[in-house]
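Excluded from the complex is one protein chain; the other protein chains are retained at their positions.
Per-chain numbering from 1; labels A and B assigned in written order.
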Amino acid sequence: MSETQYELNVGLEVHVELATASKMFCRCKTKFGDPPNTNVCPVCMGLPGALPVANEEAVRLGVMAALALNCRVNLSSRFDRKNYFYPDLPKAYQISQFEEPLAVSGYVELASGKRIRIRRLHLEEDAGKSMHAGDDITTASYSLLDYNRSGVPLAEIVSEPDISSPEEAREYLEKMQRTLRFAGVSDVKMEEGSMRVDCNVSVRRKGEAQMGVPVELKNLSSFRAVTRALAYEYDRQSRLIEQGKRIARETRHWDEDKGVTVSLRAKESSQDYRYFPDPDLPRLELDEAFIESVQRAMPRLPNQVVDFYVNVLGLPKYDAEVLTVDPNLVKFFDRCVELGGEPKPVSNWLMGDIMAYMNAKGLSYDTIPVTPENLVAMLGLIKDGVISGKIAKDVLIKMFETGKAPGDIVKEEGLEQVSDDASLSVIVDSVIAANPEVVAQFKAGKDKVLGFLVGQVMKASKGRANPAKVNIMLREKILS
Amino acid sequence: MKIDVKHVADLARLKLSEDEMRRLEKDLESILLRMERLKALDVEGVEPTFGAGDVQRLVLDQDRPAPGLPREEVLKLAPSSEGPYVSVPREGTPGDAPQGSE
Partner (left out) sequence: MEIWELGAKNIREQVLRKEISAQEVLDSFLARTAEVEPKIHAYIELIEPQARLDAARVDALIMRGEDPGPLAGLPVALKDNLNLKGVQCTCASRILEGYISPYDATAVKKLRKAGAVFTGKTNCDEFAMGSSTENSAFGVTRNPWDLQRVPGGSSGGSAAAVAAGMAPLSLGSDTGGSIRQPASFTGVCGLKPTYGRVSRYGLVAFGSSLDQIGPFGNSVWDCALALEAIAGEDPRDGTTSKRPVPRYTEGLKRPVKGLVAGVPREMMELVTDPGVRREFERALKIISDLGVTVVETSLPTTEYCLDVYYIIAPSEASSNLARFDGVRYGRRAKARDLDEMYYETRGQGFGIEVQRRIMLGTFALSAGYYDAYYLRAARIRTLVRRDFDKAFAAHDVLLSPTAPMVAFKIGERVDDPLAMYAADVLTVPVNLAGIPALSVPCGFSRPDESGPELPCGLQIMGKPYDEETVLALGYAFEEACSDWFVPKTAAMRKSLSSQEECEVVVRDTI
């Protein structure tokens, strides 16, 4: 089987939880991680007689997401009922937009310039959460239900099957995640379930006009899972075609541990959701002025920020891409620059020691352990020669741990560079006295050995000596 | 008008006896037969009416959280619960001990 003989076509359905304080159709809290069944009411428990009332902020965030993803927002859209039975779905229908979605025709642009088209973006409510008591889904004798998530607002974003490799899928998801995070519409955290991805995968022979049979993949809980599952499916499906076998239209479950997909249910007996317009909810009517106001309130999106960093601040493209991984990082960086920090050194420290520390501690960018003010102050100390770059690394660790200003740390710990002539002179003299052979070599014109002597002075001063000054003083003392 | 009563009962999750099935089939067919008359009406280009009120735009509420129901009350309503959760029999293969309140 030749690798290049087959073509992969993937469409992604992404659900993101909108960052509202209350639910889509009731005013229960949406807070993640609250004790089970504490954020529920007659509406989101589907009690008889309760009625839905839509959340204005969810609509605003939905529009914001749509605009950020280059979609066209429909001025008039509608909520339908999607009817199916499942214990985590309290009303036995999900309120969703089927016939007339909030927005259509958007795209995400990949680094290659290729655009992955977005077919539609619509609003809907989330279901509750069911857990299976006992070992796993196959041996548990009952399921446990938590309805805190029931009714949390979601935007569902459906792409066209334009994605043609696992890497493109990953890039699409990362770009979308960044964009939505910058737009402030969602946390977009896969690990907390505020971003969920389903794939529709098909494979066909290259050049074939007809799309392959779509297979739906579920249980993809990380970007890595998405790329692995897609790679697996590409192999599986192209092998089946190669063998002349039929690909079943089905839903498959990604088994993260075994690294395989397994058939969950046939799609032939596809569910009949009996969609119809929800009679409790009149049409969602928006006007141009509202959409313009959302557009005006749109925060800068990652590609705009990258452009600015490269073209105005003169950062390398690489730095700009790394810094725009998260809006909080961008905010931090921008503030540093605003406070007079030089862009490149700020970027270096952020991408270097700060990120390393945060990764080690597992911190997220909403809790950067130093303030922009303190980082800029530290850079100033380096620039003014108060501390060396090397000492600064230690000062930074102290700043992480104590939250103190760098100036205070330097003072308390006595870390200032030794620049005054008297103290330096004593150390330099002792180094000259201790290394007569090296001094002789230098005198004989072997310029390179000076570095060794400077190192010895630095060592003796525990790194606090000002290297430039040491250099000059050594020369003067040996040669005079 | 033939109607697949079994399929419809499955969609609606209704357990019906053979007798009930036959009876409903007969009833539904006579009701639907009567409704055939509707096909005579020309509704080409007529907008459907899905709601009857004078409220034409979705009412939007402010995003301000409000307290809901205490958990004890929610769990008290449930036919069965375990700890802080509502519980239901799992999906899957029959043959286990029956679950439920009856």
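One rule holds for everything that comes next: a residue touches a chain if its C-beta (ideal position, glycine included) is under 8 Å from a C-beta of that chain, and two chains touch if they have at least 3 such contacts.
A quick note: this is a predicted structure, and the numbers were derived from the prediction, not measured.
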Note: the excluded chain touches shown chains A, B
Of A:35, A:259 or A:279, the residue touching the omitted chain is A:279
Quick one: which of A:33, A:48, A:113 or A:207 touches the chain that's been left out?
A:48
Where the missing chain touches chain A, by residue
42, 45-54, 81, 83, 85, 87, 90-93, 143, 145, 147, 272, 274-276, 279-282
When the complex is taken as a whole, what residues of chain B touch the one chain not shown?
3, 5, 8-9, 11-16, 20, 23-24, 27-28, 30-32, 34-35, 37-39, 41, 43, 46-55, 58-59, 61, 69, 73-74, 77-80, 86, 88-102
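Going forward, only the chains that are shown with their structure count from here on.
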Provide the C-alpha centroid distance between chain A and chain B, rounded to the nearest whole angstrom.
40
Where on chain B does chain A make contact in their complex?
11, 13, 50-51, 53, 55-66, 68-69, 71, 74-75, 77, 82-92, 96-97, 99
With touch defined as at the start, can you tell me which chain A residues reach chain B in the complex?
20-22, 26-30, 35-42, 44-45, 47, 53-59, 79, 85, 87, 131-134, 137-138, 140-147, 272, 274, 276-277, 279, 281-285
